[in-house]
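Attaching a single structure in structure tokens format; questions to follow.
Removed from the display is one protein chain of the complex; every other protein chain stays in position.
Let's look at subunit A:
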Amino acid sequence: MTRPTSEAEYLASLVPASVRGVSRRTLLRGALGAGTLLAAPTLLAACGGSGGSSGGAATGTVTVGSNQSDAVPKAAIQAVMDAFQKANPGLTAKVNTIDHNSFQENINNYLQGSPDDVWMWFSGYRMRFFASKGLAGDVSDVWKNLSGMSDALKKASTGDDGKQYFVPSTYYPWAVFYRKSVFSKYGYTEPKTLDEFKALGARMKKDGLVPIAFGDKDGWPAMGTFDQLNLRINGYDFHVSLMAGKEAWNGDKVKKVFDTWAGLLDLHQPDSLGRTWQEAAQALQQKKAGTYVLGSFLAQQFGKGAEQDDLSFFNFPEVDSNIGADAIEAPIDGYMMAKRPKNEAGAKKLLGYVGSAAAQNIVVKADPSVIATNEQADKGAYTALQKKSVEFVSQAKSIAQFMDRDTRPDFASTVMIPAIQSFIKNPKDIDGLVNGIEKQKQSIFAS
């Protein structure tokens, strides 16, 4: 299989297994064709018209439920909504910001009660789950007028019934982040293999640095480390079927992931279970830690300008040369519509707008820790980190979402969070751990 040469090809690999229907190889070949089509964006823009001219005369108020409660992304969302109002004089967009974790916890009640017309959500299993439960509105006609979105992104926004339920806005890669100034001060180089990474970690320890910053108080950040190791040790296809509940968690493959992780734990920042990812990111920002395995939203903890320019990353190192290191994680964030929005015309107009390059330019400028999904977005204005992110994802052969977006939410939150936390506390009893996970998995996936 050849490496993808365009962003469209990369996006083709985002498509989740259940909507693919065809093998990934065939799909990538198809995406090659799609890529050539999309290479002429002006042509498509001409027939699309950014901003979503559909829906006729939409007026009144559109409410937006936003889980972007951190200061930087919150301001970014507000900026987009202000621009939307400016472009559509008859419409008002009202943002209801809800604390990120509370939004996640209450999502079921929220969607079954009286949700906002449009709400922010994630692609992957989590999107398809609500679509299949009839809690999300069909936005297929928004997609008809959306330009600059690849075919692959469209498939990543498609529910099990073949209709679209999601409008992508931004995405961000997971990788190993570091500060360039720290690396040049001590003469470190980016490691390519796990052994090199371990050797680098040992040097960092000698230099008085914590090799890998780590915080898992919220339970989910460590899932990212598991995913990275699993992708390196067992590959993308195994990752997908493991997340789909088709592989045994107590098999040798998963055990090897935990074994390898256990060998790395002494390089991780200690006492991670009492620390949030923001606090761990501060350790990197203050040059107390050498690296941090996290998504690029990490940049939100860094000051704009010089400090962000100092931030860089490398791909999680290769563990097994037969597997390589060309599978990465890059979750997509975006918007969905309520099943019965109070202002459907306005909601669709807004969704058309947030999918447009114009809106995404505002978001990625206000929050430089993410990159735009729309191919017509202005990459010239990207920061060095954003440019590197685009390059990074376009070089990847396959892209996963994230453990809690790729598998059943009940399994991810009630089984995997406690399991990974107990592994971090006691990395010795891996057999007991994976057997426990497998038994719970069988019970949950059977229901």
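We adopt the following convention: contacts are C-beta pairs under 8 Å (C-beta built on N, C-alpha and C of every residue); 3 or more make two chains touch, one makes a residue touch a chain; residues count from 1.
As a convention for this text, contacts and distances are computed from a predicted model.
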item: "Multiple sugar transport system permease protein", "OB-fold domain-containing protein", "NAD(P)H oxidoreductase" or "ParB N-terminal domain-containing protein" - which is the UniProt name of the missing chain; value: "Multiple sugar transport system permease protein"
item: Which residue of A:Gly60, A:Gly274 or A:Gly303 touches the chain not shown here; value: A:Gly274
item: Candidates A:Val80, A:Leu135, A:Leu194 or A:Leu267 - the one touching the absent chain; value: A:Leu135
item: On subunit A, residues whose C-beta touches the chain left out of the figure; value: 104-109, 112, 126, 133-135, 217, 219, 270-275, 279, 282-283, 409-410, 413-414, 417-419, 421-422, 425, 436, 439-440, 443-444, 447
